[in-house]
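Here the complex is missing a single protein chain, while all its other protein chains stay put.
Then we have subunit A:
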Amino acid sequence: MTEIYTFVSGPLAWVAFGIFIIGSIYRLVSMYALAKAKDGSSLAYMSLPFGLRSILNWMIPFNTMGWKGDPLMTVATFVFHIGFLVVAVFLGAHVVLWDTNFGISIPSLPDVAGDIVSFAVIAACAIFAYRRIALPHVKGVTRGKDWFALIIVALPFITGVLAYHQVGPVLLMTILHVLAAELLLALIPFTRLSHALFVLFTRAYMGSEFGGVRNARDW
């Protein structure tokens, strides 16, 4: 069991990070090349100030028509994304990981806070799942891919909480947690989670169009 742990937290982690980083670069570069080849009439209108204006306006909860119209989704989205980043980077155990593997020392979240945020992220995932099951306008467009993305993103949090609270065999849970996180990392560029890579660009383009050409708000 310990060997498995050493393997998943050692070489396999490097593989996962490698796939994530190289995969992301590949996807971004190839998408940009495609855009340059085919979307000249859109690229020409890209504007940094209007792109940023749009991104900023959509980063404020309840600032936009979309966020105002569905408060539950708004809260879930912000809790999920902020919580995800906070836990991934600043959770005590992860801070140790950054330090031992990369020599980067950053402040860590108090354990209780990390725990609460993890639960909040799981709750947000539950809300996403609830919407996919219960709301007709979401259910109708939900496909296997959407469920897959939701599950792989929720798994590291569920296994992490189980490991931290020592539910079930700790070492096994920890191994599963690391595996789940590695799976998630490696799959980001190649699943629906690739929105993490592309959203800034789609948002910025919409912002550029509306700001620079349409002279109207896009929120």
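By our rule, a residue touches a chain if its C-beta (ideal position, glycine included) is under 8 Å from a C-beta of that chain, and two chains touch if they have at least 3 such contacts; residues count from 1.
The definition used in the following text is that contacts and distances are computed from a predicted model.
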* Structure fact -> From the options "Sugar ABC transporter permease", "Electron transfer flavoprotein subunit alpha/FixB family protein", "(Fe-S)-binding protein" or "Hydrogenase maturation factor", the chain left out of the display has the UniProt protein name "(Fe-S)-binding protein"
* Pick out which of A:M73, A:L97 or A:L172 touches the chain that's been left out of the picture. => A:M73
* Consider the whole complex, including the chain that is not shown, and state which of A:S108, A:T174 or A:S194 touches that chain. => A:S194
* **Options A:T100, A:Q166 or A:N215, residue touching the unrepresented chain** => A:N215
* Which subunit A residues would touch the chain omitted from the figure, given the whole complex? -> 31-32, 34-35, 37-39, 41-42, 44-45, 54, 58, 64-67, 69-70, 73, 77, 131, 135-143, 146, 192, 194-195, 198-199, 201-207, 209-210, 213-219
